[in-house]
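With one protein chain held back, the other chains of the complex are shown just where they sit.
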Amino acid sequence: MYRVGIGFDAHPLEANKKGLYLGGVKVSEEYSSIGHSDGDALIHAIVDAILGATNAGNIGIWFPENEENRGRRSTEFLEIIRKKILAGKYEILNIDSVIIIDKVRMNPHIENIRLKLARILGISKGNINVKPKSGNTLYGNSVSVYAVCMLKKVGT
Amino acid sequence: MYRVGIGFDAHPLEANKKGLYLGGVKVSEEYSSIGHSDGDALIHAIVDAILGATNAGNIGIWFPENEENRGRRSTEFLEIIRKKILAGKYEILNIDSVIIIDKVRMNPHIENIRLKLARILGISKGNINVKPKSGNTLYGNSVSVYAVCMLKKVGT
Partner (left out) sequence: MYRVGIGFDAHPLEANKKGLYLGGVKVSEEYSSIGHSDGDALIHAIVDAILGATNAGNIGIWFPENEENRGRRSTEFLEIIRKKILAGKYEILNIDSVIIIDKVRMNPHIENIRLKLARILGISKGNINVKPKSGNTLYGNSVSVYAVCMLKKVGT
């Protein structure tokens, strides 16, 4: 049985030296994403798409904004989702995503991001795509991400 | 044969006593959604996703902004779509959605919303997910909803 999921996340960007992480990769030294954990909008959107497709709640329930998750690397969230939700129950057929950002040139980072996410999720790099887009001046100083996933139920 | 659909709706919010409906459930007494019908952005996005996947036009054609639909409960729209488009022709494999809203805490309402929508659509609660998200100050005084659906053609 096939299932689709959609995830979204958006964070304002701030010019500071903390660095911006997207897909677990540092993509900017000049900006950082204002958020409770590391503000990795790409991983948050993918986690929410998987939670949506598997009917397993939402990212706010799994990883609430508490002390344990303050500044936490979102790659840990994705690992937990893989172990607790996907493993033995769902196969990821593919994940696609769009990152809307004007402040950072993303194309140089896309291959590293795809490799990193594929490794964490245990899928081939050929099954996860990440597409940067300019907001054409409409999105200002922020990063917005939409992700969709296509899953196949494998276990009971 | 499988088909995917995407739906979107967004309404400004207004602080008044009319109440805000999402997924057919009253989720706030303090705010209401500025719109022609009851402004239920979640049901509107789901209706548009189903119309998209089944190639049956769009919500503006089915439920135009006329006197008949002024203030009308959007749950009626969903019932009509189920009877006239889905029944005997398409099986809903799953529906997923993201509600972006800062003014209202949504998690307490999610189970009621899923139950209500599942009952209207004649599907299991396990096949419809609703995920609230903060807009992280980027969405101000509004509610935005994205919905996707995965359908299987069953009839001719």
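Think of it as A and B in the order they're written, each chain with its own count starting at 1.
In this text, a residue touches a chain if its C-beta (ideal position, glycine included) is under 8 Å from a C-beta of that chain, and two chains touch if they have at least 3 such contacts.
Not measured: the values here are computed from a predicted model.
Residue-wise, the contact with the chain that is not shown comes from A:Val148, picked out of A:Val27, A:Ile59 or A:Val148.
For the options A:Val4, A:Ala56, A:Ile85 or A:Val143, the residue in contact with the chain missing from this view is A:Val4.
Contact residues of chain B toward the unshown chain are 1-12, 34-35, 48-49, 51-53, 55, 57-61, 142, 144, 146, 148. Listed for chain A, the residues touching the missing chain in the whole complex are 2, 4, 6, 93-94, 96-98, 100, 107, 110, 126-129, 131-139, 146-150.
Here is the rule we use: only the chains that are shown with their structure count from here on.
Centre-to-centre, using mean CA coordinates, chain A is 24 Å away from chain B.
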